[in-house]
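Pasting in a structure now, in structure tokens, and then I'll have a few things to ask.
Shown here is a partial selection of chains from the complex, left in place.
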Amino acid sequence: MSQPRFGAGLWHFASYVDRYAVDGYAPPVTTLEAIARAGEVGDLSVVDLNYPFTPGVGLDEVKDALKEAGLAAIGITPEIYLRKFGRGAFTNPDKAVRHATYDLIDEAAGVVRELGADYVKVWPGQDGWDYPFQVNHHDLWKLAVDGIRQVASPHPDLKFAIEYKPREPRVKMTWDSAARSILGIQQTGLDNVGVLLDFGHSLYGGESPADAAQLLIDHGLLYGMDVNDNLRSWDDDLMVGTVHLTEIFEFFYTLRINNWDGVWQLDQFPFREDTVDTARTSIRFLKALHRALDELDYDGLREAQERQDPIAAQRLVQDALLSCMRSDK
Amino acid sequence: MSQPRFGAGLWHFASYVDRYAVDGYAPPVTTLEAIARAGEVGDLSVVDLNYPFTPGVGLDEVKDALKEAGLAAIGITPEIYLRKFGRGAFTNPDKAVRHATYDLIDEAAGVVRELGADYVKVWPGQDGWDYPFQVNHHDLWKLAVDGIRQVASPHPDLKFAIEYKPREPRVKMTWDSAARSILGIQQTGLDNVGVLLDFGHSLYGGESPADAAQLLIDHGLLYGMDVNDNLRSWDDDLMVGTVHLTEIFEFFYTLRINNWDGVWQLDQFPFREDTVDTARTSIRFLKALHRALDELDYDGLREAQERQDPIAAQRLVQDALLSCMRSDK
């Protein structure tokens, strides 16, 4: 099968702070610099851009920078997780902040149109709670669902992709799993809302990412996906292919047998490493994985799965996966 | 508010084996002996009975024993997790085993009618998978949902309560969370299928049990619940009230504000302790928790939750919870 298209969140090429290294792991990087770095990777076709851009950077400059870098926009991610939204975006107890959320997403929808992107990415990282008893769960979930309806219904021509995550930065997030996201999307009653599945979120949340992908596909809701890896129990956003080799392979296998042909995106946070080199190393792995997918014995695997036979299945998987870096390829 | 009715899974009064203590932590206990022990507790009104009963024990004997012990049946739990079902009940790759599952549940439905119980409890502990790539996730989920439809549709007068659990004995279980269970139940298209929420399953699965209860109530699907506790990450089935005091309080608070008035059931596995004394100690705690619920400042808490103010909320919670064992009560 022909090579997939590769993409990345633009934040992959940023610098990072956390609650300890408050001076940042590296000097700040502007939107335009990040686009240039993304272009350096060499294999990326698209990026998902945080919005607003760095202060002072206009839409035309972004368009030019993308063109210069040989990139297109796949999505726009409004930053509904900055200070203003620290106590929640859609679920903020303050109505004014909820409206600020709607407004920012509305702006982002405009940028999606301007850049010809595929979707508004909605990642409500601050929506949820920190403590037992902090919220009324009925009311909170209603705010979450109503909020999505509020922002997506005025734009029936655009797609809105919710990226669920179990926790962080909120201690417990509202949109926390594939099944819960499907339920909430059904409650919106809209057909332009779907899910962006992050492999690492699914994994550390206790799902099988392959199973989550299948469930979303079966509901027609897998709008996008991104990959990375972690050392279990947290969203470490490590380079894909460095820890969970079998499970990332099963994830892409599931996409393949369903003929899901979207972009293979990176969502990594290389706090301490070179951002371009990190992306290249990840894509090098993904290409090898793609070769492994080409070599897999699909009939044999299907038969093994019909018997639910893990011995036969794993032998076929190991044969394909552990040969994919062969030098003659 | 008047005292709740208390119940327990009859297995609470059994003896246990595990993969190491293969000779069992205590001598075997028959169905009738377990019923007698449940009666000794003194505060139990109902039990959920495993089915089949101990070989040789008939339905009339069970009825008599229940009467003798002052107990009624709340549910029947068919044992679709014994050797025959080791590779799955509803999702077993062997059609004959799936049919054996249907048959056993059908029998159990008959017992529910005979005993005037509330529901057939369906706990598909062997349904799922152990390894990545072992199953086709689309097919597995279809088997799971179709199986429930198969057993529940012939009995529209009876309720079927699915008890979800993330894992164990299967490494990964199919019905693994509240949201996933709601999705699956919706897919059955039936209105006599709901959920039995186990506090410990929800907790170690990464849910907030209070939030899960609210979601189920909002879908009209909370058919039953049981409680216990664990030391995080596994279904230890410890005595309720020994580890997660705040979260069990929030769970019952959520039931109370929704006027959910079902039975407070115990699902504990006292491997190494006296089973009657374990139950008594648990109920002693639950009564104290019930007093704490009576003393809670609901208006104050509601206001705090409207502001999503954890400081105010926790102060009110601590005031009620950390006073509920007062000797004058």
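Just so it is clear, A and B label the chains in written order, and each chain counts residues from 1 on its own.
Just so it is clear, contacts are C-beta pairs under 8 Å (C-beta built on N, C-alpha and C of every residue); 3 or more make two chains touch, one makes a residue touch a chain.
What you see is a predicted model, and the numbers here were worked out from it, not measured in a lab.
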{"item": "Whole-complex copies, counting every chain including the 2 in place", "value": "4"}
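One rule holds for everything that comes next: only the chains that are shown with their structure count from here on.
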{"item": "Rotation angle superposing chain A onto its copy chain B by C-alpha atoms, nearest 5 degrees", "value": "180"}
{"item": "Rounded Å distance, chain A centre to chain B centre (Cα mean)", "value": "35"}
{"item": "Complex contacts: residues of chain A adjacent to chain B", "value": "87-88, 93, 129-139, 141, 166, 172, 176-177, 179-180, 182-183, 205-206, 208, 210-211, 214-215, 218, 246-247, 249-250, 253-254, 301-302, 305-310, 313-314, 317"}
